[in-house]
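Note that one protein chain is taken out, while the other chains of the complex remain in position.
By letter and in written order, the chains are A and B; residue numbering begins at 1 in each of them.
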Amino acid sequence: MRTIGLVFTLVLGSTLTGALSAQDVRAQLDRRVSPEVQRAVQVIAADAAAQGLPVDPLVQKAIEGAAKGVPGDRVIAAVRVLAGRLGQSMAAVREAGVAAPGGDVVEGGADALNAGLTGRQVSDLVRVSRPPHDPALTLRVAATLAALGVPSKQTLALLQGLISDGRSPSDLLGLPGQVQAGVARGATPAQAAAGLARAAGGAPPGRLPDWVPPGQRKPRNPHKP
Amino acid sequence: MGVLLGLEGEATDAEVVRAVLAGDVERYAVLVRRYRDRYARYASRMLGSRDVAEDAVQDALVRAFDRLADCREPDKFAGWLFLILRNRCFAEKRRRQRQERPLDSTDEMFAAPDRPDGEYEQVERAHALERALQHLTPEQREVFVLKHTEGLAYEEIAGITGATVASLKMRMHRAYDRLRDLMRAHL
Partner (left out) sequence: MTTTYHPLVKRLLDGELSLAELPPELRAEGEEALRLVAAVDRTPVTLSPALEQRVMAAVRRRAASPGNRAWRWLNTPRDVELRLRVRPWTVWAGALAAAAVLALLLGRHAPAPEPGFGTQARSAARDSVFVRFVLYAPGARRVAVAGTFNQWDRGAALLVPAGTSGVWTTTLALPVGQHQYAFVVDGARWVVDPAAPAVDDGFGRRNSVVAVTVQGAHL
């Protein structure tokens, strides 16, 4: 049980970015989660709100756990982990020079961290996402690509490359589907992403060309008994 | 254009285990496919090598099949498999430690790059941390990996390892200090 109460983080200049009030949190959790979970999540949410972190994802995670029949202590643990990730994301987004990040960017960063990207990679993605690119969208696409199995370094390189090539946000949004299409044709996610990066170089704006996987890889050494 | 197409191909673990135990051996492939990569990151970090991790995961999956009749709670197959893999990782680590040569020079291994370029520095730091992890005790490395790589809470790690939260924190805090020492050129 965390013992941190409401700490006013004036040093960080936290802004309650459309965060749910304490009453909202209680109302949302009421009758959806056990009293024990409700109490614990309220504390975690209050702490998060004081740091300027979005609170809704924490509430949603608790409701999700209850709906899935997950034991209360595991739900609390998961909400705590998520709060930690939101905090890490906030730090990473601030590191990129965004003084008062909106909730969706922080959530996007948390998704990206959850999918395996590092804080530094989150910062890098935010940095390159100048208008017309929305860092929240870039981060969501990065998280989706990583969730599909594209290694995070490649995810980063692919997105940075497309953005600097002047591709539109729609092009970024189409990437996960194209990686999936490559995987359906037999490529690994890494290969599919590499193919898209290669194919995109020099291609005119608009839909990225689909990429066809190469032949079978060489088989590994047979299993030693 | 977007299509959301869900296909039901996902029996529960318990259903697959029961089917395999009833003789449908080929169904075991469902569990192999489902869990082959799930603990790969943990095994890689514990053993310091993706190749060694792959051998460990493979062995664990085969061993889990061998002992499938002992899996008393088929719906907890995932956790049961993880414990088999965990034991395998610790055994592998003990075996390798007996064979390992002592390090020549810690400084050489963790030397910082001379060009403080932002990205290169960050990549180097990640590599340095990975190497440094191999210099922790297996217990320290495991608690660090489970918490910071896999994102588990102390309570969950306690459930897996059987240690108390207090002793896990003690291990972890020693690990932090050791890592700080090993990584001093990179921080």
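The rule we apply is simple: a contact is a pair of C-beta atoms (placed from the backbone, for glycine too) under 8 Å apart; a residue touches a chain by one contact, two chains touch by 3 or more.
All figures in this text were calculated on a predicted structure; none of them were measured in a lab.
S.K.: Since one chain is left out of the picture, which of the remaining chains does it touch in the full complex?
M.R.: A, B
S.K.: In the complete complex, which positions of chain A touch the hidden chain?
M.R.: Contacting residues on chain A, toward the hidden partner: 2, 4, 7, 9, 11-12, 32, 51, 60-61, 63-68, 70, 74-75, 78, 80-82, 84, 87-88, 91, 104, 107-108, 111, 113-120, 132-134, 137, 140-141, 143-144, 146-149, 151-153, 168-170, 173-174, 176-178, 180-181, 184-185, 188-190, 217, 219-220, 222-223.
S.K.: For review purposes, identify every residue of chain B that touches the missing chain, sorted by number.
M.R.: These residues touch the chain not displayed: 1-12, 15, 18-19, 21-26, 28-29, 32-33, 36-37, 40-41, 43-44, 50, 53-54, 57-58, 61-62, 65-66, 68-69, 78, 122, 125-126, 128-130, 147-149, 151, 154, 169, 172-173, 176-177, 179-181, 183-184, 186-187.
Just so we're on the same page, only the chains that are shown with their structure count from here on.
S.K.: Take the average of all CA coordinates in chain A, do the same for chain B, and state the distance between these two points in whole angstrom.
M.R.: Inter-chain centre distance comes to 22 Å.
S.K.: Tell me, which parts of chain B touch chain A in their complex?
M.R.: 2, 55, 58, 119, 122, 126, 151-153, 155-156
S.K.: Once bound in the complex, which stretches of chain A touch chain B?
M.R.: Where chain A meets chain B, its residues are 73-74, 77, 80-81, 85, 114, 118, 120, 124, 177, 223-224.
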